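Apart from one protein chain that is not included, each protein chain of the complex appears where it belongs.
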Amino acid sequence: MTVDVLYFAWVRERIGVPKETVQTEAATVAGLVEELRAREPRYAAAFEDVSALRVALDQELSDFDAPLEGVREVAFFPPMTGG
Amino acid sequence: MTVDVLYFAWVRERIGVPKETVQTEAATVAGLVEELRAREPRYAAAFEDVSALRVALDQELSDFDAPLEGVREVAFFPPMTGG
Amino acid sequence: MGEVRVQAEAFDAGAELNRFSQTQDGAGAVVSFTGVVRDVAGGLEAMEIEHYPGMTEKAIAGIVEEAQGRWPLTGALVIHRHGRLEPGAQIMMVATASAHRVAAFEAAEFLMDYLKSRAPFWKKELTREGAGWVAAVEADEDALKRW
Partner (left out) sequence: MGEVRVQAEAFDAGAELNRFSQTQDGAGAVVSFTGVVRDVAGGLEAMEIEHYPGMTEKAIAGIVEEAQGRWPLTGALVIHRHGRLEPGAQIMMVATASAHRVAAFEAAEFLMDYLKSRAPFWKKELTREGAGWVAAVEADEDALKRW
């Protein structure tokens, strides 16, 4: 399957792009993270500590155990600092 | 001694004047209230239940046991409803 | 640092908020509260607010000083009207500013709770059926125990 993957804040800066389309066989977000980590050091650096990251699936906050099936947009980012 | 006595809200309405100068021998606020009550029915009506009243001495909230000595202005009123 | 105004005239809450905010150096958080005359039961023609000139200003200044002692405020503003107010009219406003949001919120709530029960104002409701003094609410006195 194909998903759009978005990165924000320092995750975006480490990976170097705000958005890319990814071909994945992963069943869960955690599986997708493993695939990305294996790609290149910049991904390994961005995903070094997933406890420091948050994930949204189709623009809803979710978690790393969540299934990817049917998801079109995955976003990775650090904890939010609004307000 | 002589004190200015002020009345507010329904206390003022029952007594019929907003302010008067009173000659008193009372040592405390409670003593002054007794003297006023004895004057006329409109005072007795206003001071019927002092637990429903508040008192300020020289524009500071006080209580009915407080001494009157040195006080120039005594004000009686119901609980405040500001805000 | 603290500004207190007791007045019969209407005020412009938005303009007051902007003016207040512009003078709060170092503030990261500005909170405002505006109180509005409500026609709760229907038929309210006006609210008449009596106060104790002289004591009112002193009592509010004392409440503002107490708030400034409890929270690190860059400033605080209280405006309270008296006289005849129609439904929908703004009765009063409070504004507080601080480096952090919790202090600004708490100080504004503290000011409101104390103004309700410790500033010498009395409200009278004028309706088609007659006039009546608004009774103090026990919950308002209880609210002071929080602080």
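Note that the chains are named A, B and C in the order they appear, and that numbering of residues resets to 1 at the start of each chain.
Going forward, a residue touches a chain if its C-beta (ideal position, glycine included) is under 8 Å from a C-beta of that chain, and two chains touch if they have at least 3 such contacts.
Keep in mind it's a predicted model, so treat the numbers as computed, not measured.
Enquirer: Which displayed chains make contact with the chain that has been left out?
Expert: Counted over the whole complex, the chain not pictured touches A, C.
Enquirer: Residue by residue, what part of chain A touches the chain that was omitted?
Expert: Residue positions of chain A that touch the missing chain: 6, 8-10, 12, 56, 59-61, 75, 77-83.
Enquirer: Residues of chain C in contact with the chain that isn't shown?
Expert: Residues of chain C in touch with the missing chain: 12-18, 21, 24, 26-38, 90, 99, 101, 104-105, 108-109, 112.
Going forward, only the chains that are shown with their structure count from here on.
Enquirer: Rounded to a whole Å, what is the gap between the Cα centroids of chain B and chain C?
Expert: Result: the chain centres lie 26 Å from each other.
Enquirer: Averaging over Cα atoms per chain, report the distance between chain A and chain B in Å.
Expert: Those two chain centres are 73 Å apart.
Enquirer: Could you give the separation in Å between the centres of chain A and chain C, each centre being the mean of its C-alpha atoms?
Expert: One centre to the other, that is 49 Å.
Enquirer: Quick check on chain A: which residues sit in contact with 2+ other chains?
Expert: Within chain A, no residue contacts more than one other chain.
Enquirer: In chain C, which residues are in touch with two or more of the other chains?
Expert: Residues: none.
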